[in-house]
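A protein chain is absent from this complex, but the other protein chains hold their places.
Chains: A and B, in written order; residue numbering restarts at 1 for each.
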Amino acid sequence: MRLAEIAERIGGVLLGNGDLEITGVAGIREAGASDLTFLANPRYEQYLRTTRAGAVLVAPGAPPGPAIAVQVANPYLAYVQAIKLICGNGVTPPPPGVHPTAVVAPTARLGREVSVGPHAVLEDGVVVGDRSVISALVYVGREARVGADCVLHPHVALHHRCELGDRVILKSGASVGGDGFGYVWDGRDHQKIPHLGKVVIEDDVEIGSHTAIDRGTTGETRIRRGTKLDNLVQVAHNVRVGEQSLVAAQVGISGSTELEDRVTVAGQVGLTGHIRVGEGAFLSARSGVDKNVPQGVCWYGSPARDRARALREQAGLAKLPELLRRIRALEARIRALEGREPGTGS
Amino acid sequence: MRLAEIAERIGGVLLGNGDLEITGVAGIREAGASDLTFLANPRYEQYLRTTRAGAVLVAPGAPPGPAIAVQVANPYLAYVQAIKLICGNGVTPPPPGVHPTAVVAPTARLGREVSVGPHAVLEDGVVVGDRSVISALVYVGREARVGADCVLHPHVALHHRCELGDRVILKSGASVGGDGFGYVWDGRDHQKIPHLGKVVIEDDVEIGSHTAIDRGTTGETRIRRGTKLDNLVQVAHNVRVGEQSLVAAQVGISGSTELEDRVTVAGQVGLTGHIRVGEGAFLSARSGVDKNVPQGVCWYGSPARDRARALREQAGLAKLPELLRRIRALEARIRALEGREPGTGS
Partner (left out) sequence: MRLAEIAERIGGVLLGNGDLEITGVAGIREAGASDLTFLANPRYEQYLRTTRAGAVLVAPGAPPGPAIAVQVANPYLAYVQAIKLICGNGVTPPPPGVHPTAVVAPTARLGREVSVGPHAVLEDGVVVGDRSVISALVYVGREARVGADCVLHPHVALHHRCELGDRVILKSGASVGGDGFGYVWDGRDHQKIPHLGKVVIEDDVEIGSHTAIDRGTTGETRIRRGTKLDNLVQVAHNVRVGEQSLVAAQVGISGSTELEDRVTVAGQVGLTGHIRVGEGAFLSARSGVDKNVPQGVCWYGSPARDRARALREQAGLAKLPELLRRIRALEARIRALEGREPGTGS
């Protein structure tokens, strides 16, 4: 595709030869003469002078470099649009149809152009919407519902009665709808609490590999529209995650906790149970959140608190050995002063 | 079921109309007119006035509300008993029998009424006890033993020679008996250490989704009777977890560490190798435990230490900026005092 056409379709301003034929995309350090790349993270600005890329998407005001520049308001967003123009979305969808080795219960209902891969298992009463892909070795339990245009990657387990909206992606090994970690001590044993609820995952959600989302004890565990969960995340029973949120890898959310919309949770954060995180809050990596979080704040640390305050306290920690020295010096000087009897000399 | 009958069977005192027909159970905020609910966590006491539930299980001394009260000593335990009375345990066990697509070695021995699901694989010499359920897509390695009344959910891997007691539950994706993370540097390479041991899981244990329990290098990794592990837990080679313990999600236990009985490990805790945690100890969420823990203590922090002390130290951290100001003020005042020559005036 000619660079001029790409520039036009992503709404960019071309500063150079629009006839360049672009055949691929790559990072700024790896890109070659017919590749398009981009600059968004200032850490990588140094590579703008040395890149071998044919063209680079930049924000207004970027320094010059050897590659043809295409100016756009948001280089990363433009790059993603350009990838789709040049390369598609990188996957070859499997052909529709049910593989002969798949085990699909007679009472399961499949929409049009559904693909069911080898050795997949769909139990009684399962419903799958149009064009959804149930990959090889996937398990879908009794009466679970999959919307349209979903992709369940290999080794996904979607347990009985759980529900997916449309365009949901479950990455390989994701487990949706296992029983929650609920026991009650009866004086002799931990008695298992029956889990009668379900998991509901709304439209346009993506769930990472080996992420586990437990069903509600009663009622639902729910992940709302447009939210993305990374790999190895734990979502306990009766949790609710709001719309358009991002939850990074290895985060753990304890039972009945609620995240409002547009919350960002960075990697390895842990949230205790029965708390609420306000709309738009940002929880920094590795924080331990043990109480309600107001809307829009940025919290950090363990226990999590205002990020600026937490950083100030940590900086104070580094000064502790010096503080100790200063206190010792003060004590010595005071002893000296106390030794001098006023009016009589020392 | 009539409320009077439920109250009687759970040993509660009915304070209102026993003729109410109860058809379901639900949380205090979701329950409707024919649902039973409960109040155990004081956080939820506010909902006692507004609940639409037909009846609520409360401890003696609870404030009044619109729903019929049933007084019990332990509302949560009573609720779980009531769930089982009203709803069963929420699962439909699969019919006994071996699915025609399962691959069961001729030398495997299955007890009575065992269920083996589609595409399950049981290798040579496997033994499965009566009434156990081997779900779809489960792998059971050579000479592994499964007791009676166990449930192995989809995508479980139980590796060669590992052993399960009776009534063990392995949630989907649990992996039991992989080789441990053991290498020895030979000056040029990390040489892999053969893992000749096994994993033994005793009666009434439940293991969460995607939890990994590695086999002993030699000897065993063992999880003792009645203990419950949540999702995404790492249990390294030769670890021993005692009876009736609870290990929450994303905990990591390093090699050869031993937990005595009735230990509670909250979420995301990490334990170093070759240590011992005393009976009844409680390790708070996200703690990093790097030495032996005495019996019965509550520890917190990283490194983990007495919880009260750790909280005091953290409170001290918040006072650091103020301490620094006070030290500066002291220094100024001492300089002023030192400037006054005693006996001569300033």
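To be clear about the criterion, a residue touches a chain if its C-beta (ideal position, glycine included) is under 8 Å from a C-beta of that chain, and two chains touch if they have at least 3 such contacts.
Since this is a predicted model, take the numbers as computed values, not measurements.
Within the whole complex, the absent chain has one touching residue among A:E123, A:D149, A:D179 or A:E206, and that is A:E206.
When the missing chain is restored to the complex, the residue among B:T37, B:N74, B:S132 or B:Q250 that touches it is B:Q250.
Of the candidate positions A:E123, A:E163, A:D214 or A:D230, contact with the hidden chain is made by A:D230.
Seen from chain A, the chain kept out of the figure touches residues 24-27, 30, 41, 43, 74, 76-77, 80, 83-84, 87-92, 99, 101, 117-119, 135-137, 153-155, 169, 171-173, 204, 206, 208-210, 226, 228, 230-232, 244, 246, 248-250, 267-268, 285-286, 302, 314, 317-318, 320-321, 323-324, 327, 330-331, 334, 337-338, 342-343. In the full complex, chain B contacts the hidden chain through residues 101, 103, 119, 121, 137, 139, 142, 155, 157, 159-160, 173, 175, 178-179, 181, 183-186, 189-196, 210, 212, 214, 217-219, 232, 234, 236, 238, 250, 252, 254, 268, 270, 272, 274, 288, 290, 302-303, 309, 312-313, 316-317, 319-320, 323, 326-327, 330, 333-334, 337, 340-346.
Keep in mind that, in the parts below, only the chains that are shown with their structure count from here on.
Separating the CA-averaged centres of chain A and chain B is a span of 25 Å.
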